[in-house]
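== subunit A ==
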Amino acid sequence: MSEDAPATTATAEKKLPKDLAAENGMVNVQIDGHWIQVPRGTRMIEAAKMAEKEVPHYCYHPKLSSPGNCRMCLVQMGMPPRPAPGAEPEYGEDGYQEIGWMPRPVIACANTVAENMGIRTTGELVEDTRKGVMEFLLINHPLDCPICDQAGECKLQEFSVEHGSGQSRFQESKIKKPKNVDIGKNIRLDDERCIMCSRCIRFMDEVAEEPVLGFSQRGTHTSVTVHPGHRLDNNYSLNTADICPVGALTSNDFRFQMRVWFLKETKSIDINCGTGANTVIWTRGNEIFRVTPRQNDEVNSAWMPDSHRLAFHSLQTEDRLTRPLIHKNGQHAESTWLEATSKAAEGLGMRQPNEVAIIASGRMSNEELYLTHKIAQSIGTDLVSIVPRKEKSDGKLISEDRNPNTTGANLILGTDEACAKLDAIREGVISGRIKSLIVLQEDLLGDADFKKEELAKLEHLVVTHTHANPTAAQATVVLPGTGFAEKRATYVNVTGRLQRANQAVIAPGEARDDWEILSALLAKLDKDYQAPASMDGVFNALAQEIPAFQGQSFGSIGDLGVSITETGITIPLLEQEKARKESGIIVG
Partner candidate 1 sequence: MAIIKVQRPKLSPGEKIYFGSIFKGMIITLRHAFRSLVGKSTGAKELNSSGVGITMQYPEQKWDEELPEYYRGTPALVTDEQDRERCVSCQLCEFICPPKAIKITPGEIPSNDEWAKVEKRPQAFDIDMIRCIYCGMCEEVCPEQAIYLRPDYVVTGTTRKEMVHDKDRLYEIGGKRVGLVNKWNELK
Partner candidate 2 sequence: MDITLFIAAAIKIGVFIGITMTFVSICVIFERRFSAIIQDRVGPNRTMVPLSILGFKKDFALPIGGLTQPVADGLKFILKEDFTPSYVRTVFFWLAPVLVVVPALLTMAVVPFGSPMEFGDTVIPMAVADLNVGPLFIFAIASLSVYGITLAGWASNSKYPFFGGVRACAQMISYEIALGLSIIPVLMFFGTLNLGHIVEYQVANGWLLLPFWGEGLSLQRWLLLIPLGISFVIFTTSIFAETNRMPFDLPECETELVGGYHTEYSSMKFALFFMGEYAAMVVGSALIVTLFFGGWSIGFGIDGLLPTGAWWVSLLHIGCFLTKVTVFILFFILVRWTIPRFRYDQLMNLGWIVFFEAALINVFIAALVVALPSIGFMGFVIGFIILLIASVLLIMIAKGATKKPSATAV
């Protein structure tokens, strides 16, 4: 195409491709014979990705610095020959200079592109190089695949199938290194499997900012070790297992639980704090096996705190509520949904509006909060509040606000401080003015400083929750709800981003989607209310009524969410990442 075209003198009138590209700050790169424009300063590996060419790599990670030590991303590079002093560069018919290919391959991850550069991601040289690199990497790699948790999502497996030679010429004994090393609360190290990509070391250094990992020894004896006297107990340690391309670092929690090829992936978000990190929930059947972060550069980059990703275990405990309960003769008796909702609504409808209060939760989704708002309107009470959860931020991803949807609650309830009336409600309960209380997804005794005797003063207490708890124990009616992985719902995070959580598993027993519970309750209280057939119906009604949500739908949110409001709050880790990106350390 271009390189073989006979060189002709460029005409002055016609603008050359390099000039056209330069106007937009771009450069022309030829990748596997095709010319594309990429931004100036792009790494070759990223340019190849833009051209939809895969360059295999181990050590490179866009969120980390590039040491270029795995040598897997070697490609062939070419540049136009430097013109002799005084000579003008010659442009072909298509306006490009002829590329002179270099005999030695270069690493694609640490080199940036230049005008008129050529990159070959295939060809004899590149393929031979990869085969050689694979052979070296596999020399000391144990045949652990049957017992290795990484099997199935192991880059070494994938690339050795794709680029390896299929057999070993290695006759000598493999180097023995420590296996099954306990290096931290959540991480297990297997040094034999390590291919020295140093991703974990760089992560702990650059992102987690607790550089406890490093290499020791030299040559084939090089191994990853924890600094003497330290352990890998950082709250972000599990991210190293995610980015480890092989099974050297594996999660203790997920260790030997299930092979990854059985797991179904569901895109969702984390609801343990206001950040709302994007996640993937891995399930088999109706069981959650692990939760991993999903890249979203506006929310959580590619990381997630350990405490949040292990929180899913609370959904799979024995103390889940599975059937509606009604308080009869001093104890709770299992009941039907019809009876329980009737009983719940009965105790609310017969009161004066100011005798009823609602304590909602910042953990509720937008749809649930909207229906709560509707219930409050139909009762006529303005005593609606959420329970605040303020704790210290960790300066990275864990937000100060541990409620995932405070922003949503503010928007939907139409206040600046959705938790403002909590004290008023508490006083009302203590003074006996409030006779009926609805508590949604909260344990007042555990999380809101209520006392047992205070709640005992209530005549009617309706509680929805996923787990058995002290507040529910005092309730007149207990309605079992669903946990985060068991429902489809939307949340607004601290930065004002509307995000979507998807259903990965089915709730246990007769537990119902919370919006259905609230919808059923509302239908009992408000005879004119038309219960929507699905969750989408609730969201559409919400989008029509609340200005911030105007024009949004379940579909428009997408996997990465949309920003619907400005709160002025930023996520510290993203700021740090931005700084590193600007200084050119990482690609981002």
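Please note the rule applied: a residue touches a chain if its C-beta (ideal position, glycine included) is under 8 Å from a C-beta of that chain, and two chains touch if they have at least 3 such contacts; residues count from 1.
Inclusion criterion for the candidates: all candidates are chains of the complex that A comes from, given by their letters.
This one's a predicted model, so the numbers in the text were calculated from it and none came from an experiment.
Asks: Scan 1 or 2 and return whichever one touches subunit A in the complex.
Replies: Candidate 1 is the one in contact with subunit A.
Asks: Within their complex, state which residues of subunit A touch candidate 1.
Replies: 143, 145-147, 151, 179-180, 255-259, 261-262
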